[in-house]
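I'd like to ask some things about the structure below.
Only one protein chain is missing; all other protein chains are in place.
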Amino acid sequence: MSAADTAVVLEVDGLDVAAGSTSLLSQVRFTVAAGERVGLIGESGSGKSLTALAVMGLLPDGVRARGTVRLHGRPQNLLEQSAAQWAALRGDEMTMVFQEPMTALNPTMRVSAQVAEVIRLHRNGVSRAEALRRAEDVLDQVGLPAAQTARAYPHQLSGGQRQRVVIAIALACDPRLLICDEPSTALDVTVQARVLEEIVSGVRAREAALLFITHDLAVVAQVCERVLVMYGGRIVEAGAVHEVFTDPRHHYTAGLLAASDLTSLGRGAVLPTIEGTVPAAGQFPSGCVFRTRCPRADRACEVPPPWTAREPEVADPAASGFACVHPTGERHG
Amino acid sequence: MTSPTRPTTGPGLDWRARLNAPLLIGGALVLLITGMALLSLVWTPHPPMKVLSTPAYQTPNAEYWLGTDRFRRDVFTQIILGSRTTLYVGVVAVGVAALVGVPLGVLAAMAPRWFAGLVMRGNDILLAFPALLLAIMFAAIYGGSTRVAMVAIGIATIPNFARITRSGALSVLSSDYVLAARAAGRGPLAIATRHVLPNLTGLVIVQASVSFAIAILAEAALAYLGLGTPTGQPSWGRMLFEAQSTLRSAPHLALIPGAAIALAVLGFNLLGDGLRDALDPQLASR
Partner (left out) sequence: MLWQLTRRLAVLGASIAVSTVVVFGFMQVLPGNPARVALGVNASEQAVARMTAEYGLDRPLVVQYLDWVAGMLRLDPGVEYISRAAIGPQIIDGLGVTVWLVGAAMLLAVTVAVPVGAWMAIRHRHADGVALSALSQVGVAVPAFLAGIVGISVFAVRLGWLPSGGWVVPAQDPVGFLQRLILPAIALALVQGSVLARYVRSAVLEELQQDYLRTARAKGLRPAQAVLRHTLRNAAVPVVTVAGLQLAGLLIGAVVIERVFVLPGLGSLLLDSVQSRELLTIQSVVMVLVVAVLVINFVVDALYVLIDPRLRTGGRR
C-alpha cells in the first residue's frame, strides 16, 4: 500500500516558522493520508508543537509561518487564507486536541453545551436542541454516557474525562484531519490507554488523517503507522514505525531509541543518553542541526545534509528517509 | 504555554529588572510629598498660616507663588504645610491599622478554628463601618480634629490588614518548609516570627501603600466636611472647603489643593501597584 492509493489529506511543504529573525522551524515537509496515523516525535524544544500550531493557523503573536500547507480538495495554500477562512476550517475539517485537559474547557459552561457549540458553529440550520442531541451522541461515542456526564461542568469531571470531552469536540464535526499534541501526557498511565483508544477509534470510524505529536516512543509505536522524527526545527528522519524503530538511520533517532530501551540493560548498566542538551531556539548549529551532539559528526556535517530516501524511486521520498551524510549502519571507511 | 525557565523572583535578581513605570512615578510623587513635608519643618516661603497684609484672592505671582486665599494667607505655604498633615495622618492611621491588623491576621491563620472564625466575623462587621462613617461617629462624640480622624481611619483600616495577612499566612503555613519546621518541633511562636512574618513583608508593604492612599482621601474628605483638621490648621481638604464659595472669582484656590490631594493619592496608589509588581510577579494584577 503506497501513499498514492489513499488520498493525501494534509500536505506540508517547505514550512518555515520564525519569530522575528529567530528561525524556529526549517523546511518541514510531510504528508498525511486519509485514514493514516502519523506520529511526530521529538524532545521539548524540537518544534513539534509549533508545527501543529502552524498547520492550524494558531501561532502566537509575533511568530510567522511561510511555505505551503494544503488540505485535500482546497486549492488555496492555507497559510495565505483569511482569518474568516481559517475559522471556517477549524473545528470542522481540521481539529486539534491539546495537552492540558484540566484547563482546556470553559469552567462555567456545561460539557454538552461546549460540544454543541462547535456543531452549531459549522452546521447551518441545526437547532439548539438538535445540536445538543448530536453532542450527546459524540460524548457517548468517546465513552461519556449522556445520562451521567452531559450536563456536568468541567470541574466535576476527572482529567481523563475532560480530555475525552475535548476529543468529542474535536470529532463532533467529522473532521478530515485530527491533530493531537501530547494528548495523554498529562494523564495517569492507567487513563492514557483509554484516551488513546478513543482517539484511534474516533479517527478510524471517520477515515480521518491523524497527526499525533508526542515525545513518548512507546505511544507512537502503539498508535501510529508512520513516524516523523523532529530535532532543531527540522525533520531528521521519517518512515514506517517498525522500520524506523528497528533500523534507525539518523543518530538522533538511534540515540532516542537507545535511551528508551530498558530491556537490553544488563545488571549495573548505565542507561545510554544523548550527550549534551537541546540548544535554545535560534541557537542550533549551522549545517546539520544535530552535529554538536552527534558521535559521528565531522567536517562534512557543516553543510546541511540532503534528504536521502530509504528506498529510491518511491512516489513520495519525504515519507520515508533521513537527513544524514553518515547514517547508522553505514560501513566506516 | 507555560513557565519560563529562569526564576522571576528571589534574591540575587538584578533590582534594575524589577523597576517599572508605576513604581518609578509613584515613588517620585511620594518622595516629592515627603520632601515637601520635611522641608516645611525648617522653612516655608512665608510664615505659617499667617495673615498677611496683602490683598486676598491673588492669582499666582512672583511673591506669592500660588497666590493668596480668602484669609490673605500664602497658598504655597499652606500646601507645603498641608502635606505635613496629610503624611502625619497617613502614617499614624496606617501604623495603627498594621500594628493591630497584622498580628490579628496571623493569629487568625494559626489559631484554632473557632477563634479564627470569631476574628474573621469581627473583621467583617468592622468592614461594614467604612473609614468615613467611623470617623463621623467618632467626631460626633469627641468633636472633629486631626487626632480623631487619624484614630478613626486607623481602626477602620484594621480589617484590610487582618484579611490580607491572614490569607498570606495561610499560604505560608501550608508550604513545605513550614511543615518541615513543625516536624522538627518548632513552636508556633517561632514559626510565626521566623517564617510567617518575614514572608508577609511584601504583602504588608503593598497594603500599607494602598491604605495610605485611602487614608489621605478619607482625611481630605473629613477636613472638607469640617470633621477633621479645623480651619486654623493646614489641611488640603479644608482648603477645598474654603475655596468652594469663591469658585467663580478664584477657581485656582480649589484646583491647587485638589491637585495636591489627587497627586498624593495617585503617588501612593502607583507606588503600591509598582511594589506589588516588583516584589512578586505572581501577585501582580497586571
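When the chains are written out, they are named A and B in that same order, and each has its own residue count from 1.
Here, a residue touches a chain if its C-beta (ideal position, glycine included) is under 8 Å from a C-beta of that chain, and two chains touch if they have at least 3 such contacts.
A quick note: this is a predicted structure, and the numbers were derived from the prediction, not measured.
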For the chain not shown, touching visible partners are A, B
Can you say which of A:M56, A:V191 or A:A254 touches the chain missing from this structure? A:M56
Contacting the left-out chain in the complete assembly, out of B:L104, B:V119 or B:L240: B:L240
Who touches the missing chain here, A:T22, A:S44, A:Q76 or A:T103? A:T103
Looking at the whole complex, which of A:L15, A:V142, A:V166 or A:V236 touches the chain that is not displayed? A:V166
Counting contacts across the full complex, list the positions on chain A that touch the omitted chain. 56, 58, 83-84, 87-92, 95-96, 98, 100, 103-109, 117-118, 121-122, 153, 155-156, 166, 169-170
Contact with the hidden chain only, please: which chain B residues? 1, 22, 121, 124-125, 127-130, 132-133, 136-137, 139-141, 213, 217, 220-221, 224-225, 227, 240, 243-244, 247-248, 251, 254-255, 258, 261-263, 265-266, 269-270, 285-286
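Convention: only the chains that are shown with their structure count from here on.
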Suppose each chain is reduced to the average of its Cα coordinates; what separation in Å results between chain A and chain B? 55
